[in-house]
Each structure stands twice: as C-alpha cells, then as structure tokens.
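Once you've had a glance at the structure underneath, I'll fire off some questions.
What follows is an incomplete set of chains from the complex, kept in their original frame.
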Amino acid sequence: MLIDSTTYPKSFASDNHAGVHPTILEAIVAANHGDAPAYGDDSWTAAFEDKIKEVFGAGAEGFAVLNGAGANMVGLALMLGRYDAIICANSAHIATHEAGAAERLLGVKLMMVSTEHGKLRPADIEARLDGLGNPHESQPTVVSISQATELGTCYSPDEIAALAESAHAAGLRLHMDGARLANAAAYFGCGLKAITTDAGVDVFSFGGTKNGALAAEAVVVLDPSLTDAVPFLRRQSLQLASKMRFISAQLSALLMDDLWRRNAAHANQMAVRLADGITDVPGISLTQPVQSNAVFATLPPIVAETLRRRYLFHHWDEAAGIVRWMTAFDTTPEHVDDFLDDIRKAAATA
Amino acid sequence: MLIDSTTYPKSFASDNHAGVHPTILEAIVAANHGDAPAYGDDSWTAAFEDKIKEVFGAGAEGFAVLNGAGANMVGLALMLGRYDAIICANSAHIATHEAGAAERLLGVKLMMVSTEHGKLRPADIEARLDGLGNPHESQPTVVSISQATELGTCYSPDEIAALAESAHAAGLRLHMDGARLANAAAYFGCGLKAITTDAGVDVFSFGGTKNGALAAEAVVVLDPSLTDAVPFLRRQSLQLASKMRFISAQLSALLMDDLWRRNAAHANQMAVRLADGITDVPGISLTQPVQSNAVFATLPPIVAETLRRRYLFHHWDEAAGIVRWMTAFDTTPEHVDDFLDDIRKAAATA
C-alpha cells in the first residue's frame, strides 16, 4: 500500500467524505483497457450519452464534467449574457460556497432570496422582475434552484413545474443544481425524469460524486438551442477531462441498474434513522424537515463539542447552535446507532 | 463488465489516449478506504504535499488540481493583476488550445512570440518591455514557457535560468506549463528540481495525466508570497476536487520510486525509436528535434491518409503536410515497429 493512511472516524460531515462505491470503482478499472480517444470521442462517453437520453428523454444531451461547481458554472453560462442576473435562494451553493465563481466566471449578479427551508416559490420570481427592461439594472434571465436544497429539503415535481411556469412566462429559464438530484428522486420515489425534463427544467446538473462516484458530474441540457455551446464552455471552464472515458464510466455505472437510486435511498434512510433517533433527546431538535440525506439540528454547544471529539461534522450556524449531519451511501445502521448512543450520552451529561 | 467497449487501434495521437498506469490505479483503489475529510484535509493529500517538498525543495508548496488547463489558470492567476499581460510562445497551449481561458478567466493579454522550435529566448522578453509604465498598454508581468514545448522540444536548465534571470531583472515572474515536465527531466537525465526550483521558476504545473495518471495535475508554488491565494483561486477556478484523496493518491504514486521518470523515459525512448525508424524513409522528414515523446514529421498526404485508416494521429499543419505522432508510457517497441512497417509500406506505394 502506497500511503499509510490514518484511519478516520465515521464521518457525518459530508457525503463527500465517503469513498467510491465498489461498482463505480470497478467501472473505472474496467475502462482502463488499451488506448482510447481523448476528450470524449470514446465509446464509454458515447454509452454515457445514450444512457442520459434513456433516463431523461430523447431530447436530453448529457456532458460529463469534473465537479459540482463546474457543472453549475457550465450549465449557467449557457443561459447568461453580459448584463444578466440569476434569481436564487440565499442559501444556494452557487451563492455561498463556490468562492464567487458565479460573479467572477459568469460575471452576473445573484439576486438572492430569503426562503423558508431553502426553497424558492413562484412569487419570489415575480417579485424580482421589476427591473426588466431598465438599462440601469441587471436583467434576471435564469432562476436557479437546488435539488435537494442546501437545507436538505426537496422540491416536488409540482413545485418545480410551477417555478418553471413562472420563469418561462417571464422569459426566464429554469436551472437546477442537481448535486443531490438522486436523493430528491429517491425521496419522492419518482424517476429522475419526473423532476427534471417533465417538470420543465431547461438545464440541470446530475451529481455523481456525492452519491458514490470518485469525481463525476453531468450537465444535462434540455433546451436544444443551448447544446452547441457546451463543448466550448466546458473546455474554457476547465471542466473537460482529457481521459474522459474514466469520467463517463463512473456516470454510466451510477445510472445503470438504478445504482443512483439505491445509493441515494440508503443515504436518505440513514438520515431518517438519525433524525428519528434524536426526537426524544432533550435539548436537541430538528430545524429542517428531513427529506434527503441531511439532518439539521440545534444542540447545546457542550454536546456538540463532546461529539466532535469522536465524529466529523460541521457547524451550520455556530451562533445559533445549529449543526448539519450528513449520511452517505456507505453509512450503516450501526454507524447511525453508535452515533445516536453517543449523542444521548453527551446530552445526558450536558 | 459494464461497458462493452470498442477496441481502439494503438494510438499515436496523444499521450492522453493512453490509459492509467497500473501502479496509479492501485493507488486509487487503495485510497478507497473508509471515510476521509474532503477538499484536501486528508492524509493522502498531506502525503502528497510532503512528497512535493521532498522532490522540489522545502520551499515548494503543491496543490493538486483536476486538469492541465486548470493547473495553468490557477498558477497564472496567482501572479496576474487586472491590466497585465503574459509573454509566451505563439504555440503555447494557453494561447492555442485552452479555448480562450486565459483571456476570459484571467482577463489578460497574451503577448505571443514567434519562436524557433517553440522556445522563448531572453531577447524575446526584453523586446516586449517597451510599454512598461504606459497606461495605454497591457503590462507584461509573467513569462510563461512550456516544458516540454508544444513542439516536443525541451528547455535546458541553463536556458530556463537565463529566462528567469531576464524575467526577474525586469520585475516579471517565470511560469512553466509542466504538463510534460517529466519528459523534459527524463530527456536531460536530471531531477525535476533542477529544471524548476533550481532554475528560478516561480510557479509551475507538474503534469500527471499525460504520464500515466487518470486525472491529476499539481500547481507548485515556489514564491512564498503567492501561496496563500491558491486555495481560493483553486476553488473559484473549479479545480478543487471534493474527494481529493483520490487525486492526491495518483500524484504521490507518480512521484514515488521515480515512476514519473520511468514512464516518461520510456515514452521518450519510443519517440526516438519512431524517429530513428523514419530517417531513411523517402518523402518523410522530421520538422522538430525529438526531445520528448513527440515526433513531428512531414509526409505526403496520401501516406498520411493511408496510415490514418489504421492508426489514430493528428495533422499538426495540414496545409504544410505536417503530422504529430506521440508516444506514451504504454507504447511498446512492437507498437512502434508495427507502425514503422506500415509507414514504410505506405511510403513505398505512394
């Protein structure tokens, strides 16, 4: 073994702390087979592209990229001109945790909306259209939502359709940051197409990395007028893998035999198990409904401090005493139950 | 096996057509070991960072990124203000094949220089300093060279030191696009440090992907005043892997036991074997000295056409009848000899 790594404790900090699902790792190994054209002109990428059409509909065009922020920037860039704005929740990943990439790489204004549970409503769009046509103001042209949201909640197909309708009625397009799209589909028990193509989304990302891939995301374009620009923007945005077959192979493996759903549904179930386990713990309460693989809870600082000696997790709002706990495809019931035991002990001695 | 892939012919088109070296793939598999912190706070990344210091000197700070264009953009962004310019060869990858990322993401002018064999000389720097201090002109602040160059040639340690001296004397910094740095070190039989740290380079990239990695490059910073900015620029430039351990593990594997040198030296030898094999073929001649893993040759269009039915390779300058043939870590003497046989046959019947 090359690296004599430390063994880390089980992490409840992020689905990015999990490793690679064995099936996906096998797909990478299997793709290491002789020479193949670079930059996507290979058969693994062709298979991925076909799979995208099978899953999201014949009009869907999929483009593999390297990470989630990259998928967002490429997907958004397709729809944005020089003086445009994006309407999004003030908790949106593009607004808070992508180091200003939206402003710098896209050059656009983010019109950030205060939300309940991280979800935009049609009225939020309508309330931000006053400046349309006014040359002194940035022009909103895209509405961007996160599925699941940064607060772990999910938009139902009907909620997405209503947002799409409001956006389209005003001449705006609807973008979805689908870094955890699989978790949302698993929550609703619906197909991926039902909450994207069928709901009127124009461009979205489909996240692989948080759901068991090594590093693989897809930009999926449903508006055919936008497709031609993707290869150029993907290249310029530093998101084009040279040995693309290894990225495409990951995404195909995830989409095959509903591995995406099995992984996401399991992670979601572990979050519910965790949330259910703390309902009766004094001093601890949920701050968001648990609809994906995240649990947001308030707990006394001393409890948080005790737990962080043995577990990895993040404060979400330290001043308010809110923590975020996340589960992943590889979280086991035993992991959760051990954590719950420790939570109860810490709370009891607090 | 998930994908029933087409088997492609042996490629002489690009070192990106090669797969992953088995040792590096093993390192990826070995890193898939329980949970680990994301974004580089893991032990594999710490080991990679230590390895960079071991190889390039105690003052070197390494940052793993996702691809070569990304490594260039992050490394250059460190050194560039709002009205700056980069002096580079007109064949430089940043100038020709990164889809305008330098202009768009960095927002700077490229002062492109006509060169012999793709190599800048100190006089090229000095000739472009007239506008320093003139507010109507972009201000050159960085000289960027490619090692090996896009034409397969290499800068010697002395040549680099002379460029560094000229650049520094004028207040400019020296950047090196080291996508094929290993091939250059192998060509000179020197260490990696001799053609980077010891030669006065300020920031460079160290390429892994073209030398046997799946997707892994490093930005190495030798000027300590520039280090603090890297994490922010890497994140904003969409080059931060969430499951970083798998990127770091590739780079560590490449740097361990001189795997980088063995891979590069082998690829170089295969290029020499190919070049040597065509010296006596009528109608074919080399256009560049062979100093790394690329062979540039003129050949009659009909010969190129015949060969492209069985082999993958690119025209470099179709009008001039110049092709580029590249070798990789996995090119075998048999591959080369078979190719040479076919070249001779095609030339004979031309």
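Worth pointing out:
Each chain gets a letter, A and B, in the order it is written, and its residues are counted from 1.
In this text, contacts are C-beta pairs under 8 Å (C-beta built on N, C-alpha and C of every residue); 3 or more make two chains touch, one makes a residue touch a chain.
Values in this document were obtained by computation on a predicted structure and should not be read as measured data.
With respect to copy number, the whole complex recorded in this structure file holds 4 identical protein chains, 2 of which are shown.
In this section, only the chains that are shown with their structure count from here on.
We define each chain's centre as the mean of its Cα atoms; on that basis subunit A and subunit B are separated by 32 Å. For subunit B in complex with subunit A, the touching residues are 1-3, 5-11, 13-14, 16-20, 25-39, 42-44, 47, 66-70, 73, 98-101, 104-105, 209-210, 214-215, 232, 235-243, 246-247, 249, 252-253, 256, 312, 330.
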